[in-house]
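Not every chain is included here, but those present sit where they belong.
Labels for the chains are A, B, C and D, by order of writing; each one numbers its residues from 1.
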Amino acid sequence: MKGKKYEGLLYITPWLIGLVVFTAFPFFASLFFSFTDYNLMSSPNFVGIDNYKTMFQTELFWKSFGITMSYVFITVPMKLAFALFIAYILNFKLKAVNFFRTAYYMPSILGGSVAVAVLWRFLFADTGLVNMILALFGVDSISWLGNPDYAIFTISLLRVWQFGSPMVIFLAALKNVPESLYEAARIDGASKVKTFIRVTLPMITPVLFFNFIMQLVQAFQEFNGPYIITGGGPLNSTYLFPLYIYDNAFRYFRMGYSSALSWFLFVVIMVFTLLAFKSEKHWVHYTEVE
Amino acid sequence: NKGGTDVGGGEGGEVKLRFSWWGGDERHEATLAAIRLFEDKNPGIKIEAEYGGWQGHQEKVTSQMVGNTAPDVLQVNWNWLYIFSKDGNGFYDLSTLTDHINLDNYDPALMDQTTINGKINGIPVGVTGKVFYFNKTAYDAAGASIPTTFDELYKAAELFKTNLGNDYYPMDLDQYAAFLMSMYYLEQKHGKPFINEENVINYSLGELEEGFDFYLDLVDKGVVPSMETRGAAGNVPMDQTPSWIQGKYGATYEWDSAVAKFQAALEGDQELVTGDYLTGIGNNESALAKISMVYSINKNTKYPVESAKLLEFLVSDPEAVEILGTSRGVPANAAAIEVLEGEGVLAGLNYEGNVKVRGFMGNGISPYFEDSQLQNLYRTVMEELGYGKINAAQAAEKLTSEANRMLAELAK
Amino acid sequence: MNEQDRKKLIAENDLRLRKRLARRNGINSGLRYFVLTFVGLLMLYPLIWLLGASFKSNAEIFTSIGFLPSSFDFSGYVNGWKTSTEYTFTTYFINTFKIVIPKVIVTVISVTLTAYGFARFKIPGKKFLFSILIATLLLPNLVLRIPQYIMFNSFNWLDSYKPLIVPSAFAVDAFFVFMVIQFMRGIPKDLEEAATIDGCNSIQVLTKILMPILKPALISVALFQFMWTMNDFLGPLIYISSVRKYPVSIALKMSMDASALVHWNQVIALSVIALVPSLVVFFLAQRHFVDGITSSGIKG
Amino acid sequence: MAEVVLKSVEKQYPNGFKAVHGIDLEIKDGEFMVFVGPSGCAKSTTLRMVAGLEDITGGEIWIGDKCVNEVQPKDRGIAMVFQNYALYPHMTAYNNMAFGLQMSKTPKNIIDQRVREAAKHLEIEDLLDRKPKEMSGGQRQRVALGRALVRKPDVFLFDEPLSNLDAKLRVSMRVRIQELHEMLKAEGVPATMIYVTHDQVEAMTMGDRITVLNAGRIMQVDTPMNLYRKPENLFVAGFIGAPSMNLVDGEIVEMGGKVFVSIPGGVLPLPEEKAEKVRSHVGKKIKFGLRPEDIIANEVHEGGEGFVTGSVRVVEQMGNEEFIYFNAAGTQFIARVNPEQVKNIRKGEDYRFWFNLAKCHMFDLETEENLTL
C-alpha cells in the first residue's frame, strides 16, 4: 500500500515511546551492570570485562550452557511438531471440537502451578505412573528424576506438554488458509498428508516462523519447569541457564555477573535468531512482500 | 519518591507505619490480630501490614532495599542482615532506640549475632536449631528403640531392613542435611565450628574427608537413603516425600521450627517424637543453632520511635505475645517465654526441640554459614559425593577451595 | 443379462460399497475420537486430579495419584475463600480484573497499531527498528527486574497497577507485535486496496478491514495476555505492597511458607477457582476461531 | 468409460438456499458438454458436485459405472479449472501446473515436458517462475487452465476458464481445448468435458451438446444448432443468442381463414407451416419471438412476408455488422444487419422493418413452451 513515510511512523510511535521510556533504561542499565561488580547493596564499580572472563572460566557456566543447548534442541522441534499436529486435527470439523480444544489447552493454563509440580512427580517418580506402565512391558523401573541422564527429558516433556499457546496460534493461522486451496489440492489428487505438506504448511509458514522464533527464545529462557520440578538437579543436570542467572541475581546477589550471563545468553539467542531470519526467505512464504 | 518513609506521613498527625513479613496462615492471622491490638493501644499510629507467602518474598525485599522503598518495620531472615547490611548501616541502629526497646530480654550471645560493626541491626525473634525427630510408629514397627547414639542408629538400620523391608531407612537426609550431618560428626569429634572468625574453613582436608566418609558410611549401612534413591522421587521437600509420609523414613534432622509440617504430613496416626542429640563419635557436643529471624527497622524511617514501639510491643507485650504464640517459633525474648510458659502454650515437638537447642547452641555459627552460595556449594558437593562423581577427598578439596573463595568475597 | 438386471446389480454393488465406506468412515472417526479423547484425558488429568486433591488431606495429596479423595470435605474452599488475611478472595479477584481487563484492552490496541505500522508501511530505518523490536524479546528479563523497579519507583508508580498496565499501552509486549505482524503479512492487500478506493484512511482500513479479518489472531493475543496476566506472580508481588491491592496470583501463595504447615487442600482449592476465569475465557474465545474468510472475496 | 450421469441431484446450501432442484442429466463418455445459464443458476454448483467438492443433498452422481456420491474428489478421475482459479499462492506457475502430476507420481521428465508444452500453448512460457501475485488476471487464469490441461483425467471440468482472456487468445485457447478433446479421443482415451461458459460463441462452437440451466433446473439439453433454431421454451429462446431474440407480446388472430399474429406495430401473416401450429391458440395471447438477424431493415424487400414500422433509436456499429434498435408502437426491437446491404439508416427516422416470419417462434404464455416447433 502506498503511504506517506510519517504515517507508518505514527503507528509505531506508541511502541517507540515505550521503547525509550520503559525498555531502554533497564536494557542499558543491565548492560552497564554486566561490566561492574554490582551486588545490589553497594554502588557498582566498573570492572571491565572481568565478569565475562570469570564466566568463561567457570565450570558451571559451561555445564549449564550445554544443558540449555540440548534442552532447546530437544524441546523446540518437539513442541512445535506436537502443537502443529494437534492444531491440525482440531481444525477439522469435529463434534465437540470446542471441548477438545479447551482440554488440550488445559496444561498451558496450569502453567507453573503447584499442581504441575506434584503431577510431574507422580508421573516420573520411581514408583510413578510412567514406570508403572513401563513395568507392564517388562521394562525395569527408571529413575527419571534421580538419574542425571534422564532428568532433562522429564523437564523437556513438561514443556512439550504445555503446547497450548503455539497450538492456538497455529489454529488461528490454519483458519486463514483459503478453503479453495484445499479444494484445488483435492482435485489435484493430493492425499491428506501431501496436502498438509505442500499446501497447508507453506501457507502457514509466516506463523510457523513466528512460533519457531518464539519457542526458541522461550526455550532459551525457560525457568519455571526446572525450577518447580527438579530445582536444577540432580547433579545440576537440569540446571538451565536462566536458573544460573536467577541464582546469581537473586540468591547470590551477584547482579553484575548475572547481567553478564544474561547478555551472553542474549548474544547466543541473537545468533540463532539471526540465523533463522537469514533462512527465512528460503522457506517462509509471505502473501504480501514489501 | 514514594519510599517507606513518605508513606508514613499520614494525615491529621496520624502516623502510618508499614510493617512487612512473610509466613503462613497462622502467622498472618496472629500478627494481624496483634497489630489491631497495637493500634488500639496506640491511637495515632496506623499500621499498614504488608505480608505474603515465602515464595518471592526475598526478591520483593531485595527490590525494596535497592529502591529505598522498604517498609518501616521488617521481618527478615537472620542471614539477610549480612547481605543488606554488610557494614552495619543497612538498617536502623537499634542501639539508639534503647529507650523504647528492652534489649535485656535477650541472650547477649544472640545479640552479638545481630550486631554488625557495633550497630544493632535487628532484634532476634526466635532461635532455631537442627534437632532429631523420630517416627516412633516406624521404629516400633521395626522393633527398634529410639536411638541416642549412632551405634543404636546403625542397629536400627538393620532392624528396619529385616523387619520392614529394603526401602525402609531409620533416617532421611537431603543434600543439605547430609552436609550438616557430616559437620555434626566433625563437630562432635573436634569441637570447633565449620567457619572460623577469619571467615576461613576451620577444618583440614583430612578432617573434612573423614566427615564425608562418615556420610558415605551411613549410606552404605542403609541408615539413610542414597542421593539417587532420594532423587528418584524428584526434587521434593522432605516432608512431602511419600516415603516420609508413609513412615518408610524413620527420622529427620530438622529445624525445630519446621517440625509441625513434618508431623502433619504423616499418614494416619503415626507419632513423631523429639530425639536427643546423637552421640558416640567424639567427646564434644555438637549442634547447629541460629537465630531464625529478626525484626529490623528501615534505616530511612521517618518514625523510628513509633517503629521501635511496634517492635517492642510485638516481642514483649504480654497480650501480643499471647496472641502471637509460637507463630514465629519459640520466641527468643525471655519475657515472652515467661508469658507463654505461664499460659502453658509452650509444649509439643517444636518446644521440646527448642529446649534442646537452647540447651546447647553449638560452637557458634558464622553469619555466612547459610549464605545461599555456600549452601548451594554444600548441596552440590554432597550430591556429587552421593552420586559417586567424586570421592570424599575430592569433596573435601572442592569444598574447601570454593568455600574459602566465596567467604573471602562475601566478607570483602 | 438385460439392462435392468445390470442396473440392479450395479445398484447393489454400489450399496455394498457405500456401506463399507460408511463403516470405514465410522471406524475412522471412531478412532479419531478415541485418540482425541484418550490424549485429551491425559491433558485434562491434572485438572481432574487438582479438583480431587482439593478435598484431600495433605498426606493423601502427596501420596496418591488417584483423583478420588477418600472423603469429600469442602472446607478447603470455604476456608480458602475466607483467607487468613483481612480480605476475602472476592477482593483479590476484583483486583485481578482491575489489572487484567485494562491491560488486555491496551495491549490489543497498541500491539495492533504497532504491527500495522511495521507490516504495511514504509518507515525510514524499518529494518533496524524491527531488529530492535525482536531484540527486546531476547534479553532474559530476570536482570531487567531491578532496573525496572528503580525506574517505576522514580515514576512514583509503586504500589499501584500502573507498572503492570501502562507499559502494555506502549506495545512493550514485542511477542504480540511480532505475532500480529506475521499474521498481517499473510493477508492479501487486495481488500485494503479496495477500502482505500472506498475512501478509508489508513486507520479505517485497519479497524474496518484488517481487524475483522485478523480476529482469530487478535483474540489469541487477548487470550494469552489475559492468562499470562492472571498467572503473573512476580510482577505484582514486587510492585504491589498493599495486601488490599493484591491480585489472585499472590493471594494464592499467601499461606505458603516454606517452613510452616501448609493446608494444601486450601491452596489447591483456590488454584482450581483461580483457573476458572482463564478456562471460561478460553472456552468462549475459541468459538471465534471460525473458518477463515479472507479468500472468498478475492478471485485469483 | 467416463460417462457422467446425474440422477435427480439436489443441492441445498447450509444457509437453507436450495441451489439445485433435482437435475437429471446424462453426459456420454467423451462428450463435450457445455453448461450455460444466467449468473447464479447453479452451473458452478453442479460442476462442483460432480467434482465432489460439494456434498449433494439429494440424488446420485455416477461417473463411469460407479456411483461417486461417497467417493473422494481425488478418486473421481477429474481435473478442474476453478472459476476463481484457486492457484496455490506460494507456488510458481510451473509448480502450480506440475502439482497434480507430482501427486500422481508422474516421472519428473514427463512432468516437465507436459508443463512446458502446456505453457507454450497457453503462451505463459515466460511466466513459469512467477508466483500468482506477480501475474495479470488473464495470466493467472491461464495457469489455472494449464493446471487442468496437463493432466489426463477421465473428466475435465471447466468453470468459465477463458472469461478473462482477450478475444484472440480466447479463440486459440478454445481451439487448444478442442484439439485436446480430439486428441484424447484419437488416442482411445476419450475424456468427457463439462464446460461452463457465458460466451455464446464458445458455447455454440465447442459443445457437442449444451445444457441450459435456469435457477437450478434444466431448461433444455440439445445440440447448439437446435438450441438456437428450436428453443423448446421461452427461457432458452431468450437466453441463447446475442443480441437476444426479440420477444414481444402478441396475439393469434384469424382473418378470413388466414392466421395472423398481431404484435405491436403490425399484424403479420403467418406462413402456412407456422399457422398450423398455432391455430389452436387463435384468440389467445402468446409471446412472439424473432431473432434480430431475421428482421431486415429496408424500404422494399422481397424476402419479407410482413413488416412493422418503427423509428430507429440507436444504431450500434460493430464493424462487420450493425445493431439497429427501433421502436414500434412503444415496443423495442433489435435488428442485426449487414452494414453493406442496408445503408443510410439514420437515428430518429422511421423505416419499415420486414420480418422473416418463416423463422418466427411463438410461445404459450402459461407453459412458456414453444408452440412452433
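Note that a contact is a pair of C-beta atoms (placed from the backbone, for glycine too) under 8 Å apart; a residue touches a chain by one contact, two chains touch by 3 or more.
Every value quoted in this text rests on a predicted model; they were computed, and no experiment measured them.
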Original post:
How is the whole complex made up, in copies of each labelled chain?
Top reply: A x1, B x1, C x1, D x2
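Keep this in mind: only the chains that are shown with their structure count from here on.
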Subject >> Partner chains that subunit A and subunit B have in common >> reply: C
**OP:** Taking each chain's centre as the mean of its C-alpha atoms, give the chain farthest from subunit C.
**Re:** D
Original post:
Given the two chain pairs B-C and A-D, which is bridged by the higher number of C-beta pairs in contact?
Top reply: B-C
**OP:** Averaging only over C-alpha atoms, locate the centres of subunit B and subunit C and give their separation in whole Å.
**Re:** 41
**OP:** Report, in whole Å, the distance between the mean C-alpha point of subunit A and the mean C-alpha point of subunit D.
**Re:** 59
Original post:
If you average the CA atoms of subunit C and of subunit D, how many Å lie between those two points?
Top reply: 54
Subject >> In subunit A, residues with contacts to at least two other chains >> reply: 40, 178, 180-181, 203, 250, 287
**OP:** Please list all residues of subunit C that touch 2 or more other chains.
**Re:** 62, 145-146, 150
Subject >> subunit A residues within the subunit D interface of the complex >> reply: 178, 180-181, 183-191, 194, 198-199, 202-203, 205, 285, 287, 289
Subject >> subunit A-facing residues of subunit C, complex >> reply: 32-33, 36, 39-41, 43-47, 49-50, 53, 61-62, 65, 110, 113-114, 116-124, 126, 129, 132-148, 150-151, 167, 169-172, 175, 177-179, 182-189, 192-193, 196, 202, 205, 216-217, 219-220, 223-224, 227, 231, 264, 267-268, 271, 275, 278-279, 282-283, 286-287, 289-292, 294-296
**OP:** Would you tell me which residues of subunit D are touching subunit A in their complex?
**Re:** 51-53, 72-74, 78-80, 82, 84, 86-91, 99-100, 103-104, 133, 147
